[in-house]
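Read the structure below first, then the notes.
Note that this complex is displayed minus one protein chain, with the remaining chains in position.
Naming follows writing order (A and B), and every chain is counted from residue 1.
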Amino acid sequence: MSLTGLFLILFLVVHLIGNLQLLSNDEGKAFNIYTDFMSHNPVIQLIAKGNYFFILLHAIMGILLAVKNKNAKGSKYAVSPNNKTSWASNNMALLGTLIFAFLLMHMGHFWFQFKWGSGLPMVNYDGVEMINAYAKVTTVMSQPIWMVAYLIGLLVLAFHLWHGFASAFQSLGLRHKKYTPIIEGLGKAYSILVPLGFAILPLYIFFTQS
Amino acid sequence: MELKNNVPVGELSEKWTQYRSTMNLVAPNNKRRIEIIVVGTGLAGASAAATLGELGYNVKCFSFHDSPRRAHSIAAQGGINAAKNYQNDGDSVYRLFYDTIKGGDYRSREANVHRLAEASVDIIDQCVAQGVPFAREYGGLLANRSFGGVQVSRTFYAKGQTGQQLLIGAYQALSRQIASGSVKMYNKHEMLDVVKMDGKARGIIARNLKTGSIERHAAHCVVLATGGYGNVFYLSTNAMGSNVTAAWKAVKRGALMANPCYTQIHPTCIPVSGDYQSKLTLMSESLRNDGRVWVPNKIEDAEAIREGRKNALDIPENERDYYLERRYPAFGNLVPRDVASRAAKVACDEGKGVSPTGLAVYLDFASAIERYGKGEALSKGIKNPSSSQIIELGEAVIAQKYGNLFEMYEKITGENPYKLPMKIYPAVHYTMGGLWVDYNLETNVPGLFALGEANFSDHGANRLGASALMQGLADGYFVIPYTIGQFLSGEIRTPSIDPNAKEFEEAEKNVRSLLDKLISVKGNKSVESFHRRLGKLVWEYCGMSRNAEGLEKGRKLIRELREEFYQDVFIPGSADEFNPELEKAVRVADFLELGEVMMVDALNRNESCGGHFREEYATPEGEAKRNDKDYAYVAAWSWSEDGNHKLHKEELTFENVELKTRSYK
Partner (left out) sequence: MKLNLKVWRQKNNDSKGSFETHTVNASEHMSFLEMMDVLNERLISEKKDPVAFEHDCREGICGACSMVINGRPHGPQQGTTTCQLHMRKFKDGDTIVVEPFRAKAFPILKDLVVDRSAFDRIIQSGGYISVNTGQATDGNSVPIEKDLALKAFDAAQCIGCGACAAACPNGSAMLFTSAKVSHLGLLPQGEVEHTKRVQSMVAQMDEEGFGFCSNIGACEVECPKEISTENIARMNRDYFKASLVSE
């Protein structure tokens, strides 16, 4: 879980940096060129396949873990304990499932459309014809229901990361009196800032487009 | 019956070495065929079972707990003595031997004690090798502290949890043998009888506590390491499950109970707070290094405190009686356990007790806090520190030294011992008496051995602090593995013992009828209520001080209580299931018999020595008066159903130490 999780944490950063181009004030040119590059570069494609694989692996391992752990626990207590553990750490499987559902929605909106969709908006920069991904994104995000769905998804992600980031290091045995507090601080900052960074996008688009 | 102690001849310091080098051995191929039963998994039992397993014997080990690691050795706080002389302060095997003999008020066997002192050195090495995390100095070497009034620092410790760490070491060694198959472990099994064939111990009857089934286990010999009988007093620092049953069943089969009246009352325990209480908690003896013991001078003040109208801080300095400092100026608050306990009782008997029950004295750290505070202020360069500054600094020093004990005290009593003095009172802690054993740790029943607190051998009439752990491990690791060979070398031609033999059948029937008898009483009173009444009786008449009249009366009352028990006890459920009340009932039934023998023994011993204080045998100042001419013997008792328990004497001869009166004035 920890290795795949850390890979996905890295991926999120890259994904966020790319997506932040949605904010550039050029009617989506930079974003579209970026998207086109990402979907045609063979190396990126290979990494993308790896990424899908890790997501699936992370999910499958998570499910197996949850099932094994549920069996190991047997029955639950009648009173839920009021102790000092975080809500997120107790609900990683639930959060993971929600994130998976969110991913399906996300992929349905974009990846599936770009691969198999028809009547996609196109755009031409300096004679190169490419999908107008920017237009696609703005169409989705300007609908309140999807905008809210994305925000909820990112909130869930934030909780998942709140536990997941530092936990990955603990699972790998990377713990040290000096460095662990730094890792924990980083993890908390990451789990707030990265989802927040993503959340700016639908909000920005929603409020600038409508 | 003549008691042969089988002490080898020769120089005291050479006896054990010579004996060990010349005793009979069992060859490895024969060890594989020989079976040994070990009952109990405390320090003595676990270390014995592990070591015998390592040697190649087939060991079956029994514990009434759910895991061997729960035995009550785990609760020992202070430490373990060893004559390592790492501190270069003049310690030696002889000095440890001498301190132990003297501390025991000259009522133990010289040769056994010397062997104990010799083994003490190896114990530390063995435990370190097992990974016991003893306290260490900054240089990485083992640390020591001083303990219980002796003049050298020979106590090894692991914070306040030495017993736990040593037991876990032994438990791990045992676990290793269990994994290798040389020891078969039977948890939640309680031994309820010893089986004798042709006069030799050949097995036990055990009850599987989980299912209630009665099982027969046969072996070439039986080793009992089942601890002490302090719970005969109901309230003691022993664990709730600690009991005399295994040892007592051995007595019923002819083994002798030696010196049962020698019980150790520990002076610093948290006092009883109410009738619901079933267990007392010890506060380490080390507290007396810095705490001052006192009671109010005036009975009216004590009364006011008991009724809650005053507290300790309302009593001015000149109205306090620091009675230990007053009575024993040389040793002050650091007199040995038996002396400190009796003095507390005297103060409370005079009506100066300071808890609502009237049974508590103060252990006050205020002057230590002030002293340390001033020292700290000086070393920190604080000029003219305010009194609150001094107290703050002093409390920090005390917290460093005794923090965990203070915390425990506060958890239990709800009072802050930094602000108000602790209340303490003596409580039963350890029993020096036990099964009579010879030099080989073999009882008078051939093939039946007793180790650790279960035997009587090493502490005489009073045990020194940090010596119980030493004895348990010495017996288990370094004595029984050799001496058991003396018996077993004669058994190499004995085939596997048959658990279907008629002796086993008879013993099993015996156990079943006892259980049926108890279950079928169906009276009205709980086992606990009988145990509580028994405890009160034994405490009252055979506790910190005894007299002939009281002992006669106590004996009579115990017999009456025993009769009532068999007529009116109520045990829910049946014998064929998990039934903790039945377990308790069996144990209390045995305590009811043991208690009587304790009284008989105390009555017989017309002297005061160690933990046994007879009011008739005291100096005018109230100090103990020993009688070496008539009572320098071990009193070993056999049980008789008709009440005529028979005394067997083993004379104690002292060739290496001179018998002196202990004085702490």
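Quick note on the criterion: contacts are C-beta pairs under 8 Å (C-beta built on N, C-alpha and C of every residue); 3 or more make two chains touch, one makes a residue touch a chain.
Being a predicted model, the structure only gives us computed values, none of them experimental.
Chemist: Where does the absent chain touch, in terms of which shown chains it meets?
Modeler: A, B
Chemist: Touching the absent chain in the whole complex: find that residue among B:6, B:187 or B:604.
Modeler: B:187
Chemist: Among B:50, B:599 or B:652, which residue is in contact with the omitted chain in the full complex?
Modeler: The missing chain is touched by B:50.
Chemist: Can you tell me which of B:316, B:403 or B:580 touches the chain that was removed from the display?
Modeler: Answering carefully, the residue with contact to the hidden chain is B:580.
Chemist: List the chain A residues touching the unshown chain?
Modeler: 1, 65, 68-69, 71-86, 89-90, 92, 163, 166-167, 170-175
Chemist: If you put the missing chain back, which residues of chain B would it touch?
Modeler: Residues of chain B in touch with the missing chain: 47, 50-51, 54, 65-70, 72, 74-75, 84, 86, 122, 124-131, 133-142, 158-159, 161, 163-165, 168, 171-173, 175-176, 178-179, 185, 187, 210, 237, 239-241, 273-274, 276-279, 281-282, 408, 411-414, 477-478, 481, 524, 526, 528-529, 570, 572-573, 578, 580-581.
Convention: only the chains that are shown with their structure count from here on.
Chemist: So, what's the distance in Å between the C-alpha centres of chain B and chain A?
Modeler: The computed centroid separation for chain A versus chain B comes out at 64 Å.
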